[in-house]
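The structure that follows is given in the form of structure tokens.
In this view, the complex is presented without one of its protein chains, the others remaining in place.
Every chain is named by a letter (A and B) in the order it is written, and numbering of its residues begins at 1.
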Amino acid sequence: MSQMRMPRTGITRRTLLSTGAAALATPMLSRRAFAQATELTMLAWYGHAEPDIVAEFEAENNVKFVPKYYTGGDNMLGLISQSPPGTFDVILSDAEYVQALNEAGYVEELDPNDYAIDEYFPEFQNFPGNWSDGKLFSLVTRFGFLGVAYNTDALTEAEASSYNVFWDPKLTGKVGHFDWHLPNLGQMSLLNGNANPYDIDEAAWSAVKDKTMSLRPQIGGFFDYGGTFSSLNDGQMLAFAGIGDWITGVLEKNGAKVRSVIPEEGGLQWSECFSIGKGSTKAELAKKWIQYITSAKGQAKSANMAAYPALIPNQKGWEVLQAENPDEAKRQGMTKDAGNAIDMIREGRIQYRQWPVQQSLEDWNDFWSEYKGA
Amino acid sequence: MSDRDTASINRNRAVDVALKAYIVLGYAFVFAPIAASFVFSLNSDRFPSIPLGEFSLEWYKAVASDPLVWQGLRNTLFVGVTVGVIATALGFGAAYTDYRYKFFGKQVYLALALIPPTIPVVILGLAMLAYLSRISLSGNALSVIIAHVVICAPFAMAIIRLRLSQMDPDLEAAAWNLGASEWAAMRHVIVPFTMPAILGALFITMAVSFDEFAIAWFVSGLNETLPVKVLGFLQGQVSPRINAIGTFVFVTSMTLVILAQILLTGRGAQIRPSADE
Partner (left out) sequence: MRRPLTLYGLTFSLPLLIWQLLFFVFPLVFLVALSFWTVKNFRMQPDFDTVNWVTIYGRSVFWQAYGTTLAMAAFASALVSILAFPCAYAIAFKLSDNARRWAVFLMVIPFFTSYLVRVYSWQIFLSDAGIINVMLGWIGLGPYGLLNTVGATMIGYLTLTFPLVVLLQLFSLVFIDRTLIEAAHNLRCGRLRTVFEVIVPSARVGLVIAALFAFILCFGDFVSPIYLGGGDPTTLSILITDTTKSGQQWPRAAVIALTMIGTLLVVAFAAVRFAYKGRTK
């Protein structure tokens, strides 16, 4: 036996060693490969330049993405404004900020004929902010809904189907906020019955503030992206305002007992758009990337992004997803069935997240600081 | 009185044991998060929790196969070592200046030497970025070095100044009286006397730089250092990769520290006054 085992161990060890050596050498090798590849810089939320999304494109075009991940739209604007023009070839931006990017002249004009916009659902072909004076500056690539995120052990779907659940006594100290005023106050505004949650007069704004303030004793914390993930996952927070499937979807796939639901008062929509940075020396390649990620194939990939899943505006992308990954298509509601994601938009249950119309952004932000400090 | 003496001897032993137990407690607090980080880096669960999942090396693989992490590590090492050397040199000069000279505007000089770490890093980061980009120095390793030296030099100065304040002021003068030039006195009296502090400063400044992420986040642009990557993981998709990187950095620095310890053992023994002198 021992004689039998000895050589086998030897082989195993040798195999192990060579595997180890290969593993160690991998970064060196791949670095050499990348040295020849063209580098394309991307300014985006975390996850958009990770291998699950970009590997195929990188291999096909001999490109290597160099990402800079930001933590919020303002953060993104700060980075662009303080960097020399041409630093970022591709810029991903939330729809609210697209207008600001245009006005500041941070992005190049796009040629609509370059992209398969006709494959998009009609609602997304003339997406607000993407166009300015009939010119295209950015292209929406994915979107998602914001509702009530909840721990399925603590709450039933019926209970979570109203924003009022946040006031439930059993959730005291267990309600978390995604730390940004816009989605949270938008949801409070929906709860107050404002048809357009961001276009409200002073009286309605005052009512929203009062309503929000009454929630303060329930709140267990204010979290960023990462903090939201972990506090929902380990049951630290049982319900969350201001987020949706983009967070709970990841956790759900990982086996956590959390879900998001669009409550009866309606939900909000976030949207992400791609642009080409002003002064990019690789605009042609950047265009190619945007073509890729907005094509049916790229869209199906994007819908299932490892960092956070999202809905996609390309109808053909839905078909690809339904064929390749029917479970995910079903989970996210991108099916042909009635009541799917696009139907929800068409029924008017979803409102765009946007800047406040009648108040200044500062007012909302200042109130949010006050609320947090209360 | 003799009663009290015996009592104090008895108490002495108990106190000694208690104090030693307290040291252990202190180290337990310091090392608990590091140890946990190590354990969970080998755990298969995407989100760490108890009971543990399966043993897994997948987070290490994920980290090792990410060329950006390697890039970050190289940047961090390069920046850290450079910063350590420059900051310690500048800090030594400032500490010596404070120790030896009195001049008009010294308070201002000291303020300049000590204030930088008091500036909240978030703001220093933006101020640095705005300023450095105006003089075309932003977005590379050099800008991180510049910014880190600014906040590290004060630490070096404080540590070396502390050591100098324990030096007999007559020592240097004695060397001059014996005919040594200022430079020779510096070399043979001041530098040897402050050597432990210089080495300490070197280590601390390197460490501060290794760990600094906020300013580096702003000024590093696309040349991110490793802590900036970690911040990205923490703010973005929380992942045990944080633990894998942490453990890797820990093991590396542990090795360095032990090596340094072995190299310095002989010298260190002379430096520290023994308790029974």
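Everything that follows uses one rule, which is that contacts are C-beta pairs under 8 Å (C-beta built on N, C-alpha and C of every residue); 3 or more make two chains touch, one makes a residue touch a chain.
Since we're looking at a predicted model, the values are computed, not measured.
*Asks:* List the neighbours, among the chains on screen, of the chain that has been left out.
*Replies:* Within the full complex, the chain left out of view touches A, B.
*Asks:* Among B:V149, B:A175 or B:I198, which one touches the chain that has been omitted from the display?
*Replies:* Touches the omitted chain: B:V149.
*Asks:* Contacts of chain A with the missing chain: which residues?
*Replies:* These residues touch the chain not displayed: 72, 74-75, 77-78, 81, 97, 100, 103-104, 173, 176, 179-181, 219-224, 227, 230-231, 234-236, 361-362, 364-366, 368-370, 372-373.
*Asks:* List the chain B residues touching the unshown chain?
*Replies:* 1, 4, 8, 11-12, 15-16, 19-20, 22-23, 26-27, 29-34, 36-37, 40, 48-50, 89-94, 96-97, 100-103, 109, 111-124, 126-128, 130-132, 146-147, 149-150, 153, 157-159, 162-163, 165-166, 169, 172-173, 182-183, 197, 200, 203-204, 207-208, 210-211, 213-214, 226-227, 230-231, 234, 238, 242-243, 245-246, 249-250, 252-254, 256-258, 260-261, 265, 268-269, 272-275, 277
Just so it is clear, only the chains that are shown with their structure count from here on.
*Asks:* List the centre-to-centre spacing of chain A and chain B in whole Å, with centres computed as mean CA coordinates.
*Replies:* About 37 Å separates the centre of chain A from that of chain B.
*Asks:* Which residues of chain A touch chain B once you look at their complex with the stated criterion?
*Replies:* Interface residues on chain A, with respect to chain B: 23-24, 26-27, 30-31, 34, 41, 45-47, 66-69, 71, 78, 82-84, 87, 224-227, 229-230, 233-234, 250-251, 254, 256, 306-308.
*Asks:* What residues of chain B sit close enough to touch chain A in their complex?
*Replies:* Residues 46-47, 49, 61, 64-68, 70, 126, 129-130, 133, 136, 138-139, 218, 221-222, 224, 232-238.
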